[in-house]
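Only one protein chain is missing; all other protein chains are in place.
Note that the chains are named A and B in the order they appear, and that numbering of residues resets to 1 at the start of each chain.
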Amino acid sequence: MSLTYETIQKKLTEKFGDALTNWQQPYGMLTFTGPKDLNLKVLQFLYDDPELKFQFLTDLQAVHYPGQKNEELAVVYHLHNLVDNVRIRFKVFTDINKPDVYSATALYRSANFMERETYDFFGVNFIGHPNLIRILNVDEMDYFPMRKEFPLEDQTRVDKDDEMFGRGGTMGFGTEKEEDGPTLTEDHKHNEGSKIL
Amino acid sequence: MSRPVQYNAKLKTVEPPEGMMGDGFMATSLEKVVGLARQNSIWPLPFATSCCGIEFMATAASHYDIARFGAERMSFSPRQCDLLMVMGTISKKMGPVLRQVYLQMAEPRWVLSVGACACSGGIFDTYSVLQGIDQIIPVDVYVPGCPPRPEAIIDGFMKIQELVGEESLRRRNGEKYKELMGAYGIQ
Partner (left out) sequence: MAESEHILLPEGSLEKQTTTLNLGPTHPATHGVFQNILEMDGERILSAVSTVGYIHRAFEKLAERRPLYQITPLTDRLNYCSSPINNMGWHITCERLLGVELPKRVDYLRIIIMELSRISDHLICNSIVGVDSGAFSGFLYLMQYRELIYEIYEEICGSRLTTNIGRIGGFERNFTNTAFERLEKFLKEYPAVLKEFENLFTRNRIFMDRTIGCGPISAERALNYGFTGPNLRAAGVDYDVRVHTPYSSYQDFEFSVPVGSTGDCYDRFLVRNEEMWQSLSLINQAYKKVQEFKGAEAEVFHADSPAYYLPEKKDVYTKMEALIYHFKIVMGETEIPAGELYCSVEGANGELGFYLISDGGRTPYRLHFRRPCFIYYQAYPELIKGGMMSDAIITMSSLNLIAGELDA
């Protein structure tokens, strides 16, 4: 008997009740949200249950939604049941001022580097991680670059001709940017971090 | 399976430098001879970080053989190499390492910057990529391309050979060179 999304949803709501919300299936993958205190319990349940058996962590990363107050950072887990070939997505939201989430490294060793990368890019503090330090950026970096408020380019460059790249300048092409304003292409993006769900 | 013997008659021999030829001797200037010897036996250090490194492997393989130009022994130790070939993106984390390797090289040393990322940061205009290695070390020849074809890498190598052959023996001790090194903060 193959595992269906209804079975998964039924088992999870039996065990956790209303704590798990926002059940959706965008593009055919079951997605649900849970409170951040229960994330390890949900993952453990999905791992241990003999019928569910989600024992492979495909991916772990975060998304920054600056528009949603108190729930700006979402940590997203992609789990895979290799035997029945079923994938699900589990999201956990946390406040950006206190981004503490329990670490899944005790359960999945593959979460180690992935959580370090999430910490490096977004600043999510994983409680219980053995070695939560920056992994991809330089150790001296003091901000979290993937958050939406930070720009892509290196702001300390002096030799980049802003004029030619269409973001500022003095020739009057209408592309002046004000001091400390966002770079123009950032300005043009009309997504202001609205809730995607 | 026997292969037929082939005699390659199309060899290009290096011309002897100008000088006075006599019966069993030749007098020329030391610079020319040293330049000739150096340019045809450059030992490169392939500092391959990313995609350009794979094109370098293709250049070193049998189809585009860079060993024909004298680069037979790829030295991986900076103390024993002449040419630092930087191939691939250098991030800010890697910058100090590259500088350290450059400082460990012994004079005379040349630098070949292969690929758009090493020349100027390439398509990666981001907070974490060094926008060109000439921000931290002096570069002699730049080879653009993303990745450059092996022919382009060999062309860059041949330009380095010209530079090496023409270089004056006193260049490394002169004032201009000291100024250049000073601009990079190197003693």
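As a convention for this text, a residue touches a chain if its C-beta (ideal position, glycine included) is under 8 Å from a C-beta of that chain, and two chains touch if they have at least 3 such contacts.
As the structure is a prediction and not an experimental result, all values here were calculated from the model.
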Touching the left-out chain: which of B:I42, B:V129 or B:I160?
-> B:V129
Residue among B:S91, B:S113 or B:Q161 that touches the chain left out of view = B:S91
Residues from subunit A at the interface with the omitted partner, ascending = 26-27, 29, 31, 55-59, 61, 63-64, 76, 78, 82, 85, 87, 89, 108-110, 112-114, 117, 121, 134-138, 145-146, 152, 185, 189-191, 194, 196
List the residues of subunit B that touch the chain left out of this view.
-> 47-51, 53-55, 57-58, 61-63, 74, 76, 88-89, 91, 93-94, 97, 101, 123-124, 126-129, 146-147, 149
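Just so it is clear, only the chains that are shown with their structure count from here on.
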Using mean C-alpha positions as chain centres, tell me how far subunit A is from subunit B in Å, no decimals.
-> 44
Residues of subunit B defined as touching subunit A within the complex = 92-93, 125-129, 131
Contact footprint of subunit B on subunit A as seen in their complex | 136-138, 145, 150-155, 157, 159-160
